[in-house]
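Okay, here's the structure, questions in a sec.
A protein chain is absent from this complex, but the other protein chains hold their places.
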Amino acid sequence: MPDILRWLLWRDVQLVLRQHADVLSMLFFFVITTSLFPLAVGADPKMLHTIGPGVVWVAALLSTMLSLGRLFHADYQDGSLEQLLLSPVPLTMAVAVKIFAYWLTTGLPLVFLAPVLGMMFGMADQELWVMTWSLLLGTPVLNLIGAVGAALTLGVRGGSVLLAVLILPLYVPVLIFGAGSVVAVAGGQSAQGGISLLAALLVLTVVFAPVAVAACLRIALE
Amino acid sequence: MIEASHLTCVRGSRRLFHALSFSLQPGELLHVQGPNGSGKTSLFRILAGLAVPHAGKVLWQGRPIADQREEYAAGMLYLGHQPAVKDALGVMENLQVSCRLGGIEATLASLKQALDAVGLSACARLPARVLSQGQRRRLALARLWLGERPLWLLDEPYTALDAKATQMLEQRIMQHQSAGGMVILTSHQAPGLPMRALELGQ
Partner (left out) sequence: MRIFGFNIYRYAAPQEFHPLAGRIARWCAVAAAALLMAGLYLAFFVAPTDFQQGEAYRIIFVHVPAAWMSMLIYLVMAGWAAVGLALNARLSFMMARALAPTGAMFTFLALVTGAFWGKPMWGAWWVWDARLTSELILLFLYIGFIALHAAIEDARRADRAAAVFALVGAVNVPVIYFSVKWWNTLHQGASISLTKAPAMAAVMLWGMLLMVLAFWAYSIAVALWRLRCLITEREREMDWMNVAKEEA
């Protein structure tokens, strides 16, 4: 059984590595969106420093959300998803592996890109460090919650807008804890509270989200 | 052996079939016929366990398939309308991955043999993107030459196949039947094989 999961991981990662246009455009979107804010509100360093963590986090959140439609869509269209439902592994585990592969190829690049963008906002080293950690813990949560939305809206017309409507409310805690931990550090407090809460969210979603996603996929493929 | 017991299927507001029952013993082939929209694909999805019928159940070796999902998955092969071919992977890679994900452990030699049998060995290293519809269908069918699963559910397997490929598929199905396998298939042309018929959409 772990054999099957290994092959699934290999396949999903290979597919992204060979068709990397989607991931690259998502990363460009991340960069461009962050750059819009100074253009909109002016380049006053103090203000940029204040809004920096929030802007980077919101941009990361939006980039993640926009590319989530991709998670199951291709498999749904070409019939691979059906076959996955019929394979001997429990669907919950297969889903967990798919989301992990997705995070490796889309979430992790975001985590590495974020400190670079943070520097554009004049964030100090300590803040950049906390922001990277918060995104490292937060992007898997975003992917897991987003996967529930992606599974619910599979093949539905107007899917991507509906996806946003469904999961943005659910993203609020992640955003608050993630950006909040950086803001805390910027204000001289400890980031421990926010980071621990993020870690707790990660544990909760890793345990429960794949189950929900598997249920939604079965519903979508009936 | 597989048994369908009083299956009723409702799609939207239409009842496609009602209290449908049949059973299939090893070595038998069931040809499901009916006009378009009569519920053939819905029946196949119910038999595969992808869809839940409005009423009735499907039994595999005497037990409902809902109670033995993994065992049933290991004993059955379902090929639906879409060939499940990934453009970005190579032809050989596609076959390898789809076998592995289905739980079939195939050696490189047997994979090559299967590609040979469906006439795709020349394309083995090419990206699947360049395959035609007929070739994709053949790639999907290549799985029939690997890993002996007792039950085959084939939804319109002859789509996009030319005469030579059709013949090759029929030969393989006959082989499977004589080895004690069961086949349920649907197609618009009657296969030249000994079979029972099931008519939907009266």
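Think of it as A and B in the order they're written, each chain with its own count starting at 1.
By our rule, contacts are C-beta pairs under 8 Å (C-beta built on N, C-alpha and C of every residue); 3 or more make two chains touch, one makes a residue touch a chain.
It should be emphasised that the depicted structure is a prediction, and the values quoted were computed from it without experimental measurement.
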> So which of A:L5, A:M65, A:V130 or A:V183 would be touching the chain we can't see?
Replying inline: A:V183
>> Touching the absent chain: which residues on subunit A qualify?
In response: 148, 152-153, 156-159, 162, 165-166, 168-170, 172-173, 176-177, 180, 183-184, 193, 197, 201, 208, 212, 215-216, 219-220, 222
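Please note the rule applied: only the chains that are shown with their structure count from here on.
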> What residues on subunit A touch subunit B, complex-wise?
Replying inline: 3-4, 7-8, 10-11, 14-15, 18-19, 77-80, 82-90, 221-222
>> Which residues of subunit B touch subunit A once you look at their complex with the stated criterion?
In response: 45, 48-52, 70, 73-74, 76, 78, 80-86, 88-89, 97-98, 100-103, 105
